[in-house]
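Take this structure first; my questions come after.
With one protein chain removed, the remaining protein chains of the complex are shown where they sit.
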Amino acid sequence: MTDNSGSTNENGDEDIPFMQRLLDNPLLLLVIGVASPMLLYTIWGVVEVALIPLAN
Amino acid sequence: MALTSPEKRIWWNEPLSKIELTWIVIAFLWGLTMFGTMVYWHFTGEQNLSNEAYRIRPEVFAERTEAQAEKYKVREEGDTGIPVVKPPAGSDVYMLARRYEFWPILELEKDKQYRLHLSSMDVQHGFSLQPTNINLQIHPGYEMVLTVKPNKTGEYSVVCNEYCGVAHHAMVGRIYVVDSKK
Partner (left out) sequence: MAKDFKFRTCPETGLKVHSQADALIKANAVVAVVFLAIGGLFGLLVALTRWPAVHMLDAELFYLALTAHGADVLVFWIIFFEVAVLYFASAILLNARIVLPKIAWLGFILMLVGALMANVAVLQGESSVMFTSYVPMKAAPHFYLGLILFAVGALLAVGIFFGTILTAKKEKTYEGSLPLVTFGALTAAIIAVYTILSGAIILVPTFLWSLDLIPHIDSLTYKLIWWGFGHSSQQINVATHVSIWYATAALLLGAKPLSEKVSRGAFLLYILFLQLASAHHLLVEPGVSSSWKIFNTSYALYLAVLGSLIHGLSVPGAIEAAQRKRGFNKGVFEWLRKAPWGNPAFSSMFLSLVLFGFLGGISGVTMGNEQINLIIHNTIYVPGHFHATVVAGTTLAFMGITYLVVPLIFQREIVMKGLARWQPYLFGLGAAGISLFMMGAGTIGIARRHWDITFSDAPLTVDVPGTAFMMMGLNGVFAIMATIGGAIYVVVVVASILFGAKRDEAACKANPVVTAGGGEAVASYGAEEEHPNLSGTIVLVTLLFVTFVLYYYVNWKFLSEVWPLS
């Protein structure tokens, strides 16, 4: 298929850059894609709502 | 092709073309500019929503609103005799939202500051001040406190713009802004 690769697939993927390995890893992307908004939007937001003080 | 795997096994190291790089830099800087504009407006702009809010039971908020109405009522209006309330400039003013009215009518003075307290008695309502076009969300159980400074005299409508029930479209309130000399 291609002759541009530095090594064949059988030789392992060590030469593949980190970012490409990240983008080729669906489950890792899933974890960070769910964790990011859960943390930044949902949890941060719910904590702010929970901390609204009582009127005196 | 976009429908097949990349031809090169390692595609991450391919160089960016000048056009792409330029566009990415411009788009990124524009993003920072927009972000910066929001932050900047907090320091220099005159229209920022306060973060001041409290949890409050609807009955308590209603009591405070009624007490204010009793103290500062100047007249009544409409078929249902809605009180028009004119609290002193600079003071705390209360307006409640409930199906299907904003109560009471307020009369404020131009260029004076007021601490406006808003809350709902039942479901969520929208506070849409027209024609100046300021829109806030009102929740039951929460009291929003914001400082307003009316900058033009006239008759303003408060339109409910959050669906609140079958007569939602009849839910209207009013705020008068008058010259302070009167």
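The chains carry the letters A and B, assigned in the order they are written, with residues numbered from 1 in each.
Heads up, the rule we're going with is that a contact is a pair of C-beta atoms (placed from the backbone, for glycine too) under 8 Å apart; a residue touches a chain by one contact, two chains touch by 3 or more.
Note that the structure is a prediction, hence the values are computed from the model and not measured.
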Practice item. Would you mind spotting which of B:85, B:106 or B:144 touches the chain that isn't drawn? Key: B:144
Revision key, fill the gap. Given B:20, B:63, B:76 or B:92, the correct residue touching the omitted chain is B:20
Review point. Touching the missing chain, which residues of subunit B?
Key: 1-9, 11-12, 14-20, 23-24, 26-28, 30-32, 34-35, 37-39, 41-42, 45-51, 53-54, 77-80, 82, 101, 118, 122-124, 126, 128-144, 146-151, 155, 157, 159-174
Point to revise | On subunit A, residues whose C-beta touches the chain left out of the figure | key: 1-2, 4, 9, 19-20, 22-24, 26-27, 29-30, 32-34, 36-38, 40-42, 44-46, 48-50, 52
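Just so it is clear, only the chains that are shown with their structure count from here on.
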Point to revise | Rounded Å distance, subunit A centre to subunit B centre (Cα mean) | key: 35
Revision key, fill the gap. Within their complex, subunit B touches subunit A through residues 7-13, 53-56, 60-61, 142-143
Exercise for review: Enumerate the contact residues on subunit A facing subunit B in the complex.
Suggested key: 1-2, 4-6, 9, 15-17, 19-20, 23, 52-56
